[in-house]
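Of the protein chains in this complex, one is absent; all others appear in place.
To keep things simple, chains are lettered A and B as they appear, and every chain counts its residues starting from 1.
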Amino acid sequence: MILETAKIDAMIDKYGRDASSLILVLQDIQALYRYLPREALQYLSEQLNAPLAKIYNVATFFKAFSLKPKGEHVVCVCMGTACHVRGAPRILDDISRQLDLEPNATSKDEKFTLETVNCLGSCALGPLVVVDDQYIGHATATKMKQILGPLAKAKG
Amino acid sequence: MEKFSNYAALEQYRARLIAERKTGKPKITVCGGTGCKGSGAECLIMTFKDELKKQGLTDRIEFLETGCHGFCERGPLVVLHPQKIFYQSVKTEDVPEIIAQVLSQGPAIERLLYTDPQNGAKIQLEHEVPFYKYQKRIIFRNNGYLDPSRIDDYIALGGYAGLAKALQSMAPDQIVAEVKEANLRGRGGGGFPAGRKWESCRKAKGSPKYVICNADEGDPGAFMDRSLLEGNPHSVLEGMIIGAYAIGSSQGYIYVRNEYPLAVKNTYTALEQARQMGLLGDNILGSGFSFDIKVNRGGGAFVCGESTALMASLEGNPGEPRAKYVHTAEHGLYNNPTNLNNVETWANVPYIVEHGAKEYRKIGTAGSPGTKIFSLVGKIINTGLVEVPMGITLREIVYDIGGGIPQGKKFKAVQTGGPSGGCIPEKYLDLQIDFDKLTEVGSMMGSGGLIVMDEETCMVDVARYFTDFLTGESCGKCVPCREGLMQMRNLLRDICDGKGQPGDIELIEDMCVTIADCSLCALGQTAPNPVLTTLKYFRDEYEAHIHEHRCPAAVCKALISYRILEDKCTACGLCRRACPTGAIVGQKKVIHKIIEDKCIRCGACLETCKFDAIFKE
Partner (left out) sequence: MAEKIKVIVNGKEVYAAYDTPLLQVCREAGADVPTLCHNENINPPYGVCRVCTVEITEGTRTRFAPSCVYPVRREISVQTESEPVRRRRAMLLNFLLARCPDQKPIQELAARYGVKEPHPRFTRRGDDCILCGLCVQTCTQVVGVSALGFESRGEMREAATPYRAENPVCIACGACAYICPTQCIGFEEKDGKRYLKRWKREAPMLVCEKCGSYWLPEAVARIVGEKMNIDFSGLNVCPNCR
C-alpha cells in the first residue's frame, strides 16, 4: 500500500517529534487506515528515531490498534459486568451466529468485524451493542437482525 | 470571548452573566449524556430545536442541552424550569405537547411523569423522585443546569470562584493543608488521602512537576468519571488548576479512555475555552501562575488505569506497571515528581477550597468525608449514577434510591470495587458504606461501581467473569498474574462447565495467596478478591457445581437444561421458530419438544413463549 507520508508527518508535527507522541500518532493512523500498516510503523521508526521493536510492542499491546484491516462495519458488543449480568454473552453468541463470525475476527469480504469491549459506560442500556457509531441499547437478537441484515445485503 | 487579566474581571463577567440570565423565561433542558443519547436524546434535542424555531419561539422559551443527570434508566430526560418538572422516557412525538404545555403554563403531562412504584402516584418535581430524593448531589449539582460546551454556563453557576480564591488569597502550602484537613480520599479506588499525596509531591525535588487526571475509568459497570467529564468538564479542570498551583506544577495531563468519545470532545472544548478566557495557560487570572493541560487518549488497556502503567503509556511505552517502592509523587512521569488523582477526586477540590475543609467534613463519615458517586447497575430497577453521602447504607441505595430488584426477584449480592473488589451478601445490607467499612468485609470502594445481583446470578460465573476479564487485561509482565490468573480462569471455566473436580476450590485458594502476595501491581494483587469473596459467602454454589453438577442459579449452560411443560404448551410454534438450532420439534396441535443434544441453552424459547410453558432447570 502507498503510505500518505505527508499526513503522517502532519500527525507527528501536531503531537511533537519524540517518542512520547507514539501512541497519539498511532491512534490517528489507526483512524485513518482502519489499521496500522507495516509501512507506517517502519516510517514512524525512522521519523521518531525509535526502534521498530518498541513500536511493534506498543502496536500489539493496546487493543485499540489492529495490524490487520478492520471491516467496513464494526460491531462491538459490550461485555462489561452490568451488561454481562443482563445477558451480553448470549447476544454475542447470537450475533456471532448471524454474521458467521468469531469474536475479534473480520469477515473474509472485510465487511464486518465483530469485537468485544469491556464496558462503554452506558450500563443502563445493557445489553449494549455499538454498530459503527450507533448505540443499540437493550439489544436483542431480533433488533440485531433488523440492523445487521440490511448492512450485509448492501453493496459496498 | 473575553480574557480575564485579573480576578475582578472574572467577577464582573460573572455578575453580568447572572444578571443577563434573569430573563424570567421558561426553560426546557434535555440531558445530553451518552446514556440518554443512546436512548434517542440526540434526535429529541434536534426535534426540540427545530420545533421551537418553526414556531418562532426561540425568543420566548430557552432551550439547554445539559450534562448527564444520572437517571440513565429513564432517559431521555427533560426538566422544565423554573418549576423543575421532571419528564422521563420522552419521545420525539412528545415535543409539540411539551412546548404547548410550557407556553400555556398548563398542568404537567401525566404520562411523562415518574410513577411511584409503591403507590402509583405521579411525581412532578425532580427532587421528589425517589431516585433523586435520597441523594446528596454536590459534585453533580450543576450537571443539569449547564451545557458542557459553554464555559459561560459554568461561570454563571459560580465556576472558577474556587480557583480565584486559591490564587488570590491562599498560599500553595495553605491549599495543601486545607485538602489534608478535609481528608479528601482518592475516589479512584485506593482511597489514599489526596492531601498527603499533594504534600509529598510538593516537597519532592525535581522539575518540572506534573499533575495527572486519571480518566481511564476501566472498571466494567462504572461510568461516573465519564459523566463528570462529559457533563461538567470545567469542575475537573478547576480542581486540576488549583492542585497544580498548590503542588508547583506547570504541566498537566488528562488521560481519558478512547471509548468515551463525548467526554474527549467536551474536554477539548472546555480546555480551549478556559485558555481563551485566561483561566488556563500563561499567567492565569494575572496571578503569575502558568499551567496548561494536554489530553491523551487510552489505547484500550484496563491496566493503564494503574498509575505507573498510565505514566508509562504517557511516555509512549506499553502500559507496563512498575514497582512502587519509590513513590510516583517523588519519581513518576519522566522520573519527575508527579501527582495523579482520579476525575472525581479533582472535582471535589473546588468545593473544598471555596467552602473550606470544615464545611466539607459536615457530610459523610469521619474516616471518609464528603460524598461518593456510585454507578448503580445490574439487576436493579433504577439504573444510573447516584451521589450519596459516605455512611449511607447499601439498603438505602439498593431499595430507596434504586427501587429494588426488577421482576420481584430476590436480592443476592452487590459487587463493589470492580475486578479488584468483592461481593457483599444480603446480611451486610445495613453496612454504612465508606472506604474502611467496605475493606472490613473483604471488598473495597474501588471507583464506585455497584453491581446488583439477584437469585438468577451464578456467583461462580461472576468469579469466572472477573478472572476472565483480568486475564485478558493483564500486561503479562509478572509470573503470578500472567500465569496464575490464566490457570485460575481455566479452573473456574471448568467448574462452570461441569468439569470441576474435588480439590479445585482448595487449589484456587492456595493460588490466590501467591497471586495476591507476589504480583507486581494492584491488578494482580487484588485479582483474588472477587474469587475469595464469592467463596467466602457463596461456597455452597461452588460445591454444587463440583459435587452435584448443578448450577443453583440456573445460569451455567453446561449444567442446565430447558424443558417444555406438556400441560402448558399450546403448540403455537413460536419457540420452534425462535430456536436458532432447530432443536424444537412439533407441529400445529402437537405438543412441542426440545431435543436435548441440539439445544445450545441460548434461552430464546423461554423468552418467546407466552404461556410460561418453558422451564429452565
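The rule is short, and it goes like this: contacts are C-beta pairs under 8 Å (C-beta built on N, C-alpha and C of every residue); 3 or more make two chains touch, one makes a residue touch a chain.
Since this is a predicted model, take the numbers as computed values, not measurements.
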Absent chain's touching partners (shown only) are A, B
Sole touch to the unshown chain from B:D152, B:E217 or B:E473: residue B:E473
Contact residue for the chain not shown (choose from B:A121, B:A366, B:L507 or B:V585)
B:L507
Considering the complete complex, identify which of B:L10, B:I242, B:L376 or B:L491 is in touch with the unshown chain.
B:L491
Touch residues of subunit A, complete complex, unshown partner:
38, 41, 51-57, 60-61
Over the whole complex, note the residues of subunit B touching the chain we left out.
301, 303, 318, 323, 325-326, 471-480, 482-484, 486-487, 490-491, 501, 503-504, 507, 510-511, 513-514, 517-520
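Rule of thumb we're sticking to: only the chains that are shown with their structure count from here on.
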Just curious, how far off is subunit B from subunit A if you go by their C-alpha centres, in Å?
23
What residues on subunit A touch subunit B, complex-wise?
18-24, 26-27, 50, 54, 57-58, 61-65, 79-87, 90, 93-94, 97, 117-126, 128, 135, 137, 141
In the complex of these two chains, what residues of subunit B are touching subunit A?
34-35, 37-39, 72-73, 75, 217-223, 226, 258-260, 296-302, 313-319, 375, 377-379, 383-384, 415, 418, 449, 451, 453, 457, 465-466, 469, 472-473, 475, 580, 600, 602-604
